[in-house]
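Apart from one protein chain that is not included, each protein chain of the complex appears where it belongs.
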Amino acid sequence: MAKRQTIREGDTVLLYLNKRRSYLLNVAEGKSFHTHKGYVQLGDLIGRKFGTQLRSNLDVEFVALKPTLRDFIFKAQRKTQIMYSKDIALMVMFSGIGPGCRIVEAGTGAGALTTALAFYAKPRGRVYSYEIRPEFQAVARKNLEKAGVIKYVELKSSDISLGIDERNVDAVVLDLATPWQVVSQAYVALQGSGSIVSFSPTIDQVVKTAEALEDNGFVDVATFECIMRGMQVARGKTRPQTLMTGHTGYVTYARKALRTSAA
Amino acid sequence: MAKRQTIREGDTVLLYLNKRRSYLLNVAEGKSFHTHKGYVQLGDLIGRKFGTQLRSNLDVEFVALKPTLRDFIFKAQRKTQIMYSKDIALMVMFSGIGPGCRIVEAGTGAGALTTALAFYAKPRGRVYSYEIRPEFQAVARKNLEKAGVIKYVELKSSDISLGIDERNVDAVVLDLATPWQVVSQAYVALQGSGSIVSFSPTIDQVVKTAEALEDNGFVDVATFECIMRGMQVARGKTRPQTLMTGHTGYVTYARKALRTSAA
Amino acid sequence: MAKRQTIREGDTVLLYLNKRRSYLLNVAEGKSFHTHKGYVQLGDLIGRKFGTQLRSNLDVEFVALKPTLRDFIFKAQRKTQIMYSKDIALMVMFSGIGPGCRIVEAGTGAGALTTALAFYAKPRGRVYSYEIRPEFQAVARKNLEKAGVIKYVELKSSDISLGIDERNVDAVVLDLATPWQVVSQAYVALQGSGSIVSFSPTIDQVVKTAEALEDNGFVDVATFECIMRGMQVARGKTRPQTLMTGHTGYVTYARKALRTSAA
Partner (left out) sequence: MAKRQTIREGDTVLLYLNKRRSYLLNVAEGKSFHTHKGYVQLGDLIGRKFGTQLRSNLDVEFVALKPTLRDFIFKAQRKTQIMYSKDIALMVMFSGIGPGCRIVEAGTGAGALTTALAFYAKPRGRVYSYEIRPEFQAVARKNLEKAGVIKYVELKSSDISLGIDERNVDAVVLDLATPWQVVSQAYVALQGSGSIVSFSPTIDQVVKTAEALEDNGFVDVATFECIMRGMQVARGKTRPQTLMTGHTGYVTYARKALRTSAA
């Protein structure tokens, strides 16, 4: 989140109409954007501040917001299976990831989780992200560039189950179909007390991963899920939303204990 | 999360016994720590790596983990009403807070949320935290020092409902009994497109806050709650945990739209 | 649930294809039913037992199930706002309704809840169901006839907020927009210790109703909601369902205390 508040040519803005409709767009002189509520001239935003309103030719108001991490995550998500920003937030919190951390991630996918890891690790941390499917790596690179965090990420195309190149990393973050196969490699890559955190949709994946963690020298192994429930807030008719996402996946985390003993 | 891996005199360690018992302790030569599983000599950890195991005189194994943000949050929590790390994680994610952000917070309380905000905003960001109760400020200062983030925080003792000194901040974060009374002040302090995020246990607080946001030039107003459900994972008998925290509070967030229009 | 097991002309069957598709149909000689999986001859079921399989001309198997209460509820629901069978089940349980009970209900709506009340109260109980919108009463009558419980129900077209004709009833069951306006009438109609139970989608309705109950001589006032979560069960990939209904409504119940005192 740069300190600059004025919109320039080439900036990405989130053009907000309402809760259901907003658009992540690049600002360019002479470029117009068409919606069912009329079109807007994106060039009019140049030299204005983020947060400025913009009227369409049909006199409908849009707001030119500065995109946050969550907007980039949401945008990146579209091409692979969904991991929600709620899950990413909790994986970051439970693994202790923050500015300056060195993190191994697998797989990169479309780069949604990678974007978040790089965002929180910057400016001095780094994300080493493994992905064996080249088509995903290309998508991820684009998403990381758009979110402005590509310089904190090293995209790697080797198979993480064959080994991790890095050592003494602060955290290993897994979003894989078979996370349990990477647990012993993760142990080697992590520094003492380092965190591993894994995201899996099914209970069977969770059980295998938790067992592998217990068997490979990790402690404080725990699994949870986060159910996020939207509220419809309006005086006199407030209520939880009718439809909700019932399940995205389970988060399993643990910390590496060394095999040495001080006493 | 410093890069240093070796434990020194004065370091804080999380002495981990099992899921229910772990202790946040300062390491000192000659200092012993007594538990129901025997005592350990904390001085034995000096010169060892984080993650090292430590045996008590009753031959029970402990692990000397490096505390993460979540451990400091949990520790700080004890003296005020509880906000869970799940809620803090989601407030950070939804407000777009990250390295370099300038953040206004109220109230400081025991500093649990302040610790998290400072942790994610460091090294170049800053938290301006308002608290009118001096006894809390003292507790918060101690907790922030222990977590190593006091240098990123400015503790302020003025009443935030009378005005916010800062301008062009990236986010305003509220954990107050009457958040709606601060909304117009928050609008003034925020830069265009900046985020406000508020935590409240009751629905009535949520309704008043959401209304104040709608009335004061904020857009994308939304409220949700996060229900975290622990899993008891063991092959052949996996199940959700019997007891859970049913409710901590609701998170309401919004973004500031400017009153100016580009077109 | 009659003891007869053989299907006769005029019987209602639930023609089951799979979890997403089943059809409530009347059996008649010479009547065929067309689906995207081919057509079946319903007359072939006459003289067969409930549970019999039936092949379509495309050789796809259907099962002719005997409809249960839940199937009739689901079918009746389609024309008004939705109350789920989970909510009906809990309202019946918490109000203590069972065989032999005399119950006042308002409003009748399309008769889904009425069907359930009559089903559990039969053969000697009776439901007095109030509805001021004549078009709903006609729909309800049809649904109650189809479910075979019309003889246990008295459909009434007067406005329940103006008074309840019955006295000493076991339970009053409310599915109204303004349930709090009926609470004092319900007190008069109920016998001592009788139950009132109300279903409302919004929190504001709940607060007003709970207050009216406390103010009108009811005790044991409580409110809850029931969140039903489907599981996708399959060895190796078991998980909660992705989409779920996040909210239908809140159930509020209470019991009538008499104003007399024994000591």
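So that you can tell them apart, the chains are marked A, B and C in the order they are listed, and the count of residues begins at 1 in each.
Heads up, the rule we're going with is that a residue touches a chain if its C-beta (ideal position, glycine included) is under 8 Å from a C-beta of that chain, and two chains touch if they have at least 3 such contacts.
This one's a predicted model, so the numbers in the text were calculated from it and none came from an experiment.
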Neighbouring shown chains of the undisplayed chain, as defined at the top: B, C
Omitted-chain contact residue, chosen from C:Ala28, C:Ile132 or C:Ile227: C:Ile227
Residue ranges of chain B at the interface with the undisplayed chain: 201-204, 229-230, 235-248
In chain C, positions touching the absent partner: 1-3, 5, 16, 19, 22, 40-41, 44-45, 48-55, 61, 63-66, 68-70, 85-86, 88-90, 92-96, 98-101, 119-120, 122-124, 168, 170, 191-195, 203, 206-207, 210-211, 219-231, 233-235, 238, 250, 252, 255-263
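Here is the rule we use: only the chains that are shown with their structure count from here on.
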Contact graph of the chains (line, ring, star, complete, other): line
Euclidean distance of C-alpha centroids - chain B vs chain C, Å: 47
For chain A paired with chain C, centre-to-centre distance based on mean C-alpha positions, whole Å: 44
Sequence positions of chain B contacting 2 or more other chains: 203
